[in-house]
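Here is subunit A:
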Amino acid sequence: MVDERFEPKIVAFLCNWCSYRAADLAGTARIKYEPNVRMIRVMCSGRVDPTFVLKAFALGADGVMIAGCHPGECHYLEQNYKAMRRFNMLKHTLKAMGVEEGRIRLQWASAAEGVQLASAINEMVDQVRELGPLNWAQNWHEDGEVEAAIQRIEEEHAEVMEVPA
Partner candidate 1 sequence: MSEKVGVYICHCGSNIAGVVDVEDVAKFAGEQIENVAVSRDYKFMCSSLGQELIEEDIRKEGLTRVVVAACSPHLHEKTFRRACANAGLNPYLCHMTSIREQVSWVIEDKAVATEKAKAMVAAAVKRVELHEELEPSEVPVNPNTLVVGGGITGIQAAIELADAGYPVYLVEREPSIGGHMAQFDKTFPTLDCAACILTPKMSDVGSHPNIHLLSYSEVEDISGYVGNFHVRIRKKARYVDEEACTGCGICIEKCPKKVVDDVFEAGMGYRKSIYRPFPQAVPNWPVIDTESCTYFERGKCKACEIFCPTEAIDFEQQDSYIDIDVGNVILATGYDLFDARKVPQYGYGRLANVFTSLEFERMCNASGPTEGKIVLRDGITEPKSVAIIHCVGSRDENHNPYCSSICCMSALKFGHLVMEKTDAEVTSFYIDVRTSQKGYEEFYNRLLEEGMHFVRGKAAEITDAARQPGEEGKLIVQAEDTLLGKQRRVPVDMVILMSALEPKADAKDVGLQFGISCSMEGWFTERHPKLDPVATMTDGIFVAGVAQGPKDIPASVAQGAAAAARVQGMITAGTVEIEPIVATIHEEICSGCKICNNLCPFNAIEFLEDKEVSYVNAALCKGCGTCVAACPAQAISGAHFNNDQIFAEIGGILYDAIGGNGAKAPAKSKEPAPA
Partner candidate 2 sequence: MRYGYYPGCSLSGLARPYDMSTKAIAEPLGIQLEEVEDWNCCGATEYFAVNKMAAYALVGRNLANAAQQKSFTDLVAPCSACYVNLRKTDHNMGKYPKLAQKVNKALEAGDLSYDPGTLQVRHLIDIIVNDIGYDAIREKVKEPLKGLRIAPYYGCLIVRPELGEPLDDPEYPMSLDLLMEALGAQVVDFPLKAHCCGGHMTQISSDTAYELIRRLLHNAAEYDADAIVTLCPICQLNLDAYQSNINRHFGTDFKIPILFFTQMIGLALGMPPKSLGIGKEFVSAAAMLRKIGTEPELEAAPTGKKQDDKSLPMPGKREG
């Protein structure tokens, strides 16, 4: 196929109690949704350290979703509010880093919301697909000029050293 559609890789962090169960439910109900999201289970959305998100981007993810129980329904009472605060902080920083807002999403999904989670995933995949690959590592490849430049220095030095003392 010539113009193959870009298939983004999205990492999702799902809380054990609501959103992971929503994913279970989506499965049990045989709801088909985009395969691009790969899920990692944590006990609570409050466990999601911003480092996880940054790491996922650095390791090649094109988008990251954090999913937790609805506000007020956290199985750990109120820890999803902390997830929300951190998400806002992270979004603020990522914006400054030039990462488009659509690449990170905080999704509330209760254990009963398989359909909603699936739709949110579809929506996000569409959005990230439109944004295109993030390809973060590409950012510091210096267009492959480095080795040539260093070689030039080596050659220059070799030349100098050949000059008789």
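Just so we're on the same page, a residue touches a chain if its C-beta (ideal position, glycine included) is under 8 Å from a C-beta of that chain, and two chains touch if they have at least 3 such contacts; residues count from 1.
Keep in mind how these were chosen: all candidates are chains of the complex that A comes from, given by their letters.
No experiment lies behind these values; they were computed from the predicted model shown.
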Inset, instruction - Could you check which of 1 or 2 is in contact with subunit A in this complex? - result: 1
Legend entry - Partner candidate 1, residues of subunit A touching it in the complex: 9, 11, 17, 20-21, 23-24, 26-28, 30-33, 35, 38-44, 46-49, 51-52, 55-56, 58-61, 70, 72-79, 82, 86, 111, 118, 135-137, 141
